[in-house]
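For this view, one protein chain was removed and the others were kept in their places.
On to chain A.
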Amino acid sequence: MRRTPYLRWAAPLLALALAATGCGGGAGTTQGVVSASWGDPPNPLEPANTNDVQGGKVLDMIFRGLKRYDPRTGAAQDMLAERIETTDSTTFAITVKDGWTFSNGEKVTARSFVDAWNYGADVRNNQRNAYFFGYIQGYADVHPDTGEPKATTLSGLKITGERTFSVTLSQKFSTWPDTLGYAAFAPLPRAFFDDHAAWLEKPVGNGPYTVHSYARGSAMSLRTRDDYPGPDKARNSGVDLIVYTDNNTAYTSLLSGNLDLVDDVPAAQLKNVRKDLDGRYINTPAGIIQTLAFPYYDPAWNTPGGAKLRTGISRAIDREQITRTIFRSTRTPAKDWTSPVLGTDGGFSPTLCGDACVYDPAAARRLVDEGGGIPGGRMTISYNADTGSHKEWVDAVCNSVNNALGRDSACVGNPVGTFADFRNQITQSRMDGPFRAGWQMDYPLIQNFLQPLYYTNASSNDGKWSDPGFDRLVDRANAESDQPTAVRLFQQAEEVVRDQMAAIPLWYQNGSAGYSARVGNVALNPFSVPVYNEITVG
């Protein structure tokens, strides 16, 4: 008989290996701490430098600004602001509440705000969100389009006392105080300026959480601040944010009980998510609208009959069917150019688009023909293929258009490899057909859904659309101090967008999240960011 001595030592080794793996299993969660999925923020984590949801999550936990958007209604409410007063919609006198401190003990004063805003606006600091300070007087001096800045501080900001300062805008903007809930307007402690590198390693803010440890690119531990002076103290003892490269892995971790909260449920899992998670799944409207923009710099798309053509394309898209089948109702067909999170008082209107957003193949064919037909008989819809599974819906939209117009090749998708390249082609005006345009609001105001997107030469007016009538109405609305009148004027401007079909509204996006049985009271705010401080554990 032959002996096989080799297996003798191989077998125990394997057994050892498997035993060691067994040790790796089990609960990886700390008492009272929520573990949540996260993505690596692409930009440095500073208030005026963060323009993405992932970085926004952290800023929302470690900072509180003058205003805060109510997590449920989105309404701007005073947080650190005691009073913001104005008589002319141009100069605002701001009083900061007493008793607020940063987590390192430093008091939050008027200077904390003024220094932070001056830093954010200064072109030398390379802050991606600098344009948020563009309404403040003197912005052009600290942030000129070309050349070196002439000043280091905004002339419109003046400290008038320990807790008071005044802001002068370069134009009338009655709802400006409501924009102050955006993270870019957060106050900064002296530590930020004194030792910037150390601050970036471990940010210090004035919010309900402090950064306990931060391993860039992989995880951040936040712990509840015991001395937090605000009314929205965290109801858990901390949050561990863990970077997941793939949302499928995060979802699998949630299913196996190793993660408490996933705020990006993979599209492929949507049909099972309710069963998998036993109902621990939320799907709530967020301030995000997806549209198709057009290249108005291309003469073929800027014709006298263009409005009819675009309305025709809009009516050829079966939004109901696409949102139901592809997005499993995590998106809802758009009925205007804003978002339901604004509420009807805030300017949302479920009737504004009307027939122009209703699927009707016969009307679509007629309108496209009257509008001179699709330029060249064929159009492409461009999108970035690297994130967000855009291919599925672009193909579906094209299918819908092709079916409605009765031509197989009227519309095809045009994938662009990376988001950066896609944005490059857009900003260099190299699009030759409609392209994907998504908009996530910065603050819940109808102004934010219209002015940055459709005002002449606005920062996100990707199609370079321009209409003097629209611009005039927006200017008038901004100068109007009566809120309801301002909203009505913005809606009139929106009607111009509709009549010209400046961009085709597709659908409103919902935020979705799944959570473990360990945690409760999970909700998403209108920015589709989980309201971490209200989550309960156990």
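Heads up, the rule we're going with is that contacts are C-beta pairs under 8 Å (C-beta built on N, C-alpha and C of every residue); 3 or more make two chains touch, one makes a residue touch a chain; residues count from 1.
Rule of thumb we're sticking to: contacts and distances are computed from a predicted model.
Peer 1: Look at the options "Surface layer protein A domain-containing protein", "Oxidoreductase", "ABC transporter permease" or "4Fe-4S dicluster domain-containing protein" and return the one that UniProt uses as the protein name of the missing chain.
Peer 2: Record says "ABC transporter permease".
Peer 1: Considering the whole complex, which of A:Pro350, A:Gly417, A:Gly469 or A:Pro484 touches the chain not shown?
Peer 2: If we include the chain that is not displayed, A:Gly417 is the one touching it.
Peer 1: Pick out which of A:Ser166, A:Thr249, A:Asn302 or A:Thr536 touches the chain that's been left out of the picture.
Peer 2: Going through A:Ser166, A:Thr249, A:Asn302 or A:Thr536 one by one, A:Thr249 is the residue touching the chain not shown.
Peer 1: Going by the contact rule already stated, which one of A:Gln77, A:Asn104 or A:Ser218 would touch the omitted chain in the full complex?
Peer 2: The one listed residue touching the chain not shown is A:Ser218.
Peer 1: Looking at A:Phe192, A:Tyr359 or A:Trp439, which residue reaches the missing chain?
Peer 2: Considering all chains, including the one not shown, the answer is A:Trp439.
Peer 1: If I consider the whole complex, including the chain that's not displayed, which of A:Thr30, A:Ser155, A:Ser237 or A:Asn258 touches that chain?
Peer 2: Answer from the full complex: A:Asn258 touches the omitted chain.
Peer 1: Mind pulling the chain A residues that touch the left-out chain?
Peer 2: The missing chain touches chain A at positions 4-7, 10, 13-14, 17-18, 20-26, 28, 40-44, 51-52, 123-124, 126-128, 130-131, 143-146, 200, 215-219, 242-246, 249-250, 252-253, 255-259, 386-387, 417-421, 423-424, 426-427, 437-440, 452, 459-460, 462.
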